[in-house]
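Missing here is one protein chain; the remaining ones are kept as they sit in the complex.
Let's look at subunit A:
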Amino acid sequence: MSQPTVADTRRLCSKPQDLTDAYGPPSNFLEIDVFDPQTVGVGRTRYTVYKVRMRTNLPIFKLKDSCVTRRYSDFEWLKTELERDSKIVVPPLPGKALKRQLPFRGDEGIFEDSFIEERRVGLEQFINRIAGHPLAQNERCLHMFLQEESIDRNYIPGKV
């Protein structure tokens, strides 16, 4: 007589993991810090710059440890380049804060400490999100932004 059959649910055979793979540093290490905001210039031409430091072990990046100085409009430039050249939905930047640039404010406007900190956090989130995107990593503009001392706005856009 037929007995109730139990489905075979045993795991498939798999290779044991190499211990250096299991306990070694992961291949996906990518950390970008946006820090040390400094005001440069005088009077009405003042602006804030931030240090952007990247540490990574991804082979697509030439330098494993790089540090550059960037301002808000440089981040805007990067966003525009990526929106035009890649098929990615680019994450949003922290706001432009045009209101803060109007005169007769009671506070420091765009040089207010709390605003700079808020912007710093937003820029850090933005750059980490975009740098981790496999398609963005193919774009020359991202590499130039993160690892070259200055951004050449006349560069030839293209893939890495």
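As a working rule, a residue touches a chain if its C-beta (ideal position, glycine included) is under 8 Å from a C-beta of that chain, and two chains touch if they have at least 3 such contacts; residues count from 1.
By definition in this document, contacts and distances are computed from a predicted model.
Chain not shown in the complex: UniProt lists it as "VPS26, retromer complex component B", one of "VPS26, retromer complex component B", "Unconventional prefoldin RPB5 interactor", "thioredoxin-disulfide reductase (NADPH)" or "Hemoglobin subunit epsilon 1". Along subunit A, the points of touch with the absent chain fall at residues 1-2, 5-12, 14-15, 17-18, 21-22, 24, 26-28, 30, 58-60, 91, 129, 132-134, 137.
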